[in-house]
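Okay, here's the structure, questions in a sec.
Shown here: the complex without one of its protein chains, the others still in place.
Chain nomenclature is as follows: A and B, assigned in order of appearance, with residue numbering initiated at 1 for each chain independently.
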Amino acid sequence: MASAAHTCDALVVGAGYIGCAVAAALAAAGVRTALLDRGPIPSGASRANYGNVQVQDAELAHSLPMVTAGYRRFATLEAELGCSVGYRRVGSLLLIETAAQQQIMAARLPTLHAAGIVAELVPAEHLAELEPLLDYRRIAQDAILRPMAACYHADEGQVSPFQFMAAFLRVGRRHGLAVHPHTEVTGFDIAGGRLVGVRASAERFSAGVTILTTGAWTPRLGRLLGRDWAIPHVHGQALVTERSDLRLNNHLSSAAFFEAMHAGEGDASAGETRPASAVLAVAQTADGHFLLGEAGASTEDLGAHATGQGQAAVAREVMRVLPVLARLRVLRGWAAPVAFTADSLPFLGPVRDLPGLILATAFKSTVVVTPLVGDAVAQWVCTGRTDLDLTPFSPDRKMAVE
Amino acid sequence: MRVELAVVGAGPAGIAAALTATAAGVEAILLDSQPRPGGQYFRTAPPGVAENVRSDDFSRPMRDRATEVATTNRPLLRQLTASTVQVMTDVLVWGAFPADDGQGWKLALHGPHAPARLTARALILATGAYDRPIPFPGWTLPGVMTAGGAQAFIKGQRRVPGRRFLLSGAGPLQIAVAAGLVQAGAEVVALLEASRPGLRDLCHAPALWGQWGRLAEAVGYARTLLAARAPFRLGWAVTEARGNEQVEEAVICRLDRDGRSITRRTETLAVDTIIIGYGLIPSTALSRQLGCAHEYRPDRGGYVPRRDAELRTSLRGVFAVGDGAGIGGAELAQIEGRIAGLAAARDLGRLSDGAAQAALRREQPDLARQRRFAAMLGALFTPLPGLYALADDATIICRCEEITLGDIRRAVAEGATDANEVKGLTRAGMGNCQGRVCGELVSRIIAAEAGRAGEAVAIAAAGCFTARPPIHPLPLAALAQADGL
Partner (left out) sequence: MQKMQTSVPAFIVHVDGRPVAAHAGETVAAVLLAAGIRIFRRTAQRGEPRGVFCGIGVCYECLVTVDGAANTRACVTVVAPGMVIETGQAERHNHAR
């Protein structure tokens, strides 16, 4: 079979949130761009995401400028994109179960406040005002888990994941973006020490610059280049229920994540497989479906298989906190490998020693920074510089060993 | 709970598989989500329900005792009752996963009397099939139902689900339904067969050889219908259902050779119930959720698991039989059930290679005959492409989420190229039925929008919705109680 050859100025590999936004921003800037994904488009962990625009859970040392600037973009995003992304303002409640968690969350507040993020600790007796589903005198009488407090931040949001990605794809296509689903990168082309393109089975894409927005698949591609990028993944699972007339006012999640990070537990080392355990993550779509999660299991496998064990773990965790949802019917579950890094910082920026390659992946909270990162990458490609300081996110940084 | 073999689905295929394996000494359990075994083909009414005599608005009791006797006295069901097969009814298998020791499969169960999980070294999937939807304007009105659904009322509840009936479809199932309705005293206003078998279809005549029981049955139906003077038309179909809140009239149309309606030749009939019978789609939610490899075979009803000569799927220890692995009817289902039962018994060490080979060889002539017959039905009665053009932009395709043909076309125009992309953009397939009804319709629309309407390769390229657990909606509390999965 004859090889198909494509030429473009910029090639984006991985059509999740970041990939779609980067491809759209490049195309809109007049760059001849192609977007590839090994699966359908949109794809990856982004398909399995709630669409939460998260702010208060940001990594504190280096991410706040990006997160706060990212959040501000949402005020004008729909107007810029010319269509709805299902954006609405939603608050966030990080539920605190232990004294250790409370200490950790309290310690975060000064840094958050200094960045203009007005999160506050709310004692248990005031939770019901913010979130009626946590009213332990009435609707939540059967709850086993009654948080001792919560960290509350009003200014967060939610988008509809598919509408969000579709909006970027629409903008991109309007500006000539070429979209290639079901096209898996199988090799890279290097000439004169520069990355000049990729191969996907019998097809060849040559490009002046290649941007990898490939999440959990990034290390696999890195190995093709002889790189050992430290981007492990966790197998995340969640459930969606039928519509309910119960109203969830805020995203609910658990401060347990911060406790684990603080204790240096991180996640299993490479090669170890652990069964699913669940950490609370509850949201609700605009039309009333509850999004329930999330179970994480460590596994080398990049397959997105929902397991009964993971689903049961999610259900048990949610029932501890929100037994009022007991009779709600789960319509489906899904799973995806979700990339993360040991320091909670993304891989964002050019790769030293390989001109022509940029990484933009493994974000802690992706949605909030998606439009901003799209613009930043486009700015880098077009001008060689960015307004955003990318130094802490360098793909070449040494990862601290816990 | 642990067994050697779990058979999922107690229709003809599943019962045959369980009986065969148990006779060879396998410790087997037969699971079904209905209250009684039999599946659709051998559906039985609860004891005594035929004696209820009422006159009602929309439903009349069956007057025909003979059919009831015939169905309840099915030899296979009697054999099952007399056997030592463990049968568990009212239980749903909502997911299946590799066992922790890699030696078999864990089934996640939900039911009032069922444990949360069951481990089996081997699985035989006999999950049956359901009616193929053909959308047309007004098809969501109460009063439009499928031939399989009508049969469920007739056989299972001894009730006639309406008063004035129009039947429209392709193939023998609706003939059986029409005969049943007529015998029950219902008014069949018209029976429409969309296909127009012609001289060239005589090449299939040899497939009828040996099908004496079926031919006798068909003659019986024909006599019933002729005696009742039930109007029968070849090459016609219902194209619209009309009514205020429920079916009040139906528009029917003559079809051309491709199944497209010839709009000058339409009639309007006053009916309250429209039964559509366009064949069956295999139920593959469980085999897909498990991860068996599938292929798109329009001659076998759609997506079917790939199987070898002994009906093993691509997963070790998992067999698939009956209509759930490709539409073929009740006789073929039983033969396949026996084959898988024998092969599973050999795998589990309960049958020697020699004994298994001999028994499998004995099944081959019947297998070949039934496969020929199934192929003939597939060739004659696969719905013509024009029937899929009855829907217009305002017609609902995803019934659960109320997504129209126009919505799906817009998503394709936006760039969606496969079923999962359309699902993400439109929500089609995200409702209660988990895409069972609209799934293939969406893939057909994608192919049609690419100018390749009805082409199997294009429909297959559009794929199908990903199947994940739970394969039926379940209350959150039920998932929470699923221990040790």
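As a working rule, a residue touches a chain if its C-beta (ideal position, glycine included) is under 8 Å from a C-beta of that chain, and two chains touch if they have at least 3 such contacts.
Here the structure is a predicted model, which means the values were calculated and not measured.
Undergrad: Out of B:153, B:278 or B:465, which is the one that touches the chain we can't see?
TA: B:153
Undergrad: Check each of A:230, A:261 or A:326 against the chain that is not shown and name the one that touches it.
TA: In the full complex, the listed residue that touches the missing chain is A:326.
Undergrad: With the missing chain put back, one of A:80, A:120, A:142 or A:300 would touch it. Which one?
TA: A:142
Undergrad: Which parts of subunit B face the unshown chain closely enough to count as touching?
TA: 33-35, 40, 45-49, 51-59, 130-131, 140-146, 148-153, 156-157, 159, 161, 245-246, 283, 399-400, 402, 431-433, 436-437, 473, 475
Undergrad: List the subunit A residues touching the unshown chain?
TA: 139, 142, 242-246, 288, 323-329
By definition in this document, only the chains that are shown with their structure count from here on.
Undergrad: Please output the residues of subunit A touching subunit B within their complex, sorted ascending.
TA: Residues 40-42, 47, 162, 166, 169-170, 173, 179, 181, 239, 241-242, 292, 305-309, 311-312, 314-316, 318-319, 325-335.
Undergrad: Spell out the part of subunit B that touches subunit A in their complex, as residue ranges.
TA: Against subunit A, the touching part of subunit B is residues 94-95, 97, 106, 108, 117, 291, 414-415, 417-418, 420-421, 424-425, 430-432, 434, 468-470, 473-477, 479-483, 485.
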